[in-house]
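One protein chain is absent from this view; the other protein chains keep their places.
Up next, chain A:
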């Protein structure tokens, strides 16, 4: 398998701020790769390093095994869908989409045909003559996508492309993006702070925090076997059990992750007190106190919901408790 993008000990520092700090990363060709993390975690900077808008202060970003250090953005085989879409307001949709081809010197008729094709690919035919200002947020997002894809990039970079859309549209676009990527076979690098988005779309996910990658793996791995307390908490708001408690339960001294949905009511289980309960529709979330340690628990619909302040007995499957390496506090 060909490596599309590789980070070799890449750092990007701004003065004393380490936006990206010694990151190693390999993204395979044809992969849907998500960079997940809170704002300021360095994921967007990594994307900008691939696009060439930023240059690493140390290390090397390789694109298809070629060092990219001195390659300006306009000579990289990648295209970007920007967070604010960055559509050119003075050009209509057709000329926006055809911009890259116009720059490449493709004849007018040919590039207009390609633009129409790209627009129908993103389900937006018939909008070619409109100005971006006359489009809705979702439509602009599609135009930005078409404008990048029309150039047939080897790697498509997406910077929180769904962030500005409402929930319904976002879910619809998630499905469409995923099927588009499968259909085109292009490498997608997708930056998001939304863990459900990353988990549902990506083949592999890198979780960022404070300029470093905490964990890289397939969504299942990231969710079920978080490496660090940060990953456990950020992805799916897992319960992070302190080492002392884990030692009492298992005899091993380490932090552990315990997913809220892995907890169940069990007559012979550990006693815990209900502090808080919140009805979320399909499930009810309980906040429990077990020996001074707070635990979140998701109770599926149909189960009897205990009253507040009641004492319940809970248990979990042994392999639901996942021990983590001690990396950060």
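Throughout what follows, a contact is a pair of C-beta atoms (placed from the backbone, for glycine too) under 8 Å apart; a residue touches a chain by one contact, two chains touch by 3 or more; residues count from 1.
Everything below uses one rule, namely that contacts and distances are computed from a predicted model.
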The complex's invisible chain, by UniProt name, from "Aspartate carbamoyltransferase", "Sulfurtransferase complex subunit TusC", "ABC transporter permease" or "Sarcosine oxidase subunit delta": "ABC transporter permease"
Touching residue (missing chain; options A:104, A:175 or A:218): A:104
Which residue of A:147, A:204 or A:259 touches the chain not shown here: A:147
Residue, one of A:73, A:163 or A:217, that touches the chain absent here: A:73
Touching residue (missing chain; options A:84, A:244, A:276 or A:325): A:84
Hidden partner chain, residues of chain A it touches: 51-53, 72-75, 78-80, 82-84, 86-90, 99-100, 102-104, 147-148, 151
